[in-house]
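One protein chain is absent from this view; the other protein chains keep their places.
Moving on, here comes subunit A:
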């Protein structure tokens, strides 16, 4: 599985093209950690100014957490958790990036 090693820190040392494997947390992934990550996503998503990106990120995060619920205590769960944290970092950077004034028609009209 290739993970996009993005980020403003220099990733050259870890190499590119997926050779930088995620640091595996201990296999005991607690429910509290997962919930904290999910709530962080929901908090970050509120900062997106674009309606479509905001709705997509919220929906995709919820679906991804729901899909991976079945993984429980396997190492795959730790990998998914690490990927989730990395995606949260991406979302945090992007949410703070650009906030134009004009809102989508979907957000303005109250019907």
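The criterion applied here is as follows: a contact is a pair of C-beta atoms (placed from the backbone, for glycine too) under 8 Å apart; a residue touches a chain by one contact, two chains touch by 3 or more; residues count from 1.
Everything that follows uses one rule, which is that contacts and distances are computed from a predicted model.
**Student:** Look at the options "Protein UXT homolog", "cysteine desulfurase", "Large ribosomal subunit protein bL19m" or "Mitochondrial inner membrane protease subunit 2" and return the one that UniProt uses as the protein name of the missing chain.
**Tutor:** "cysteine desulfurase"
**Student:** Of the residues A:32, A:70 or A:108, I need the one that contacts the missing chain.
**Tutor:** A:108
**Student:** Out of A:29, A:77 or A:91, which residue would touch the omitted chain in the full complex?
**Tutor:** In the complete complex, the chain left out is touched by residue A:91.
**Student:** In the whole complex, what residues of subunit A lie against the chain that is missing from view?
**Tutor:** Within subunit A, the residues that touch the unshown chain are 2, 4, 6-8, 12, 16-17, 50, 52-53, 55-57, 59-60, 63, 87, 90-91, 93-94, 97, 101-109.
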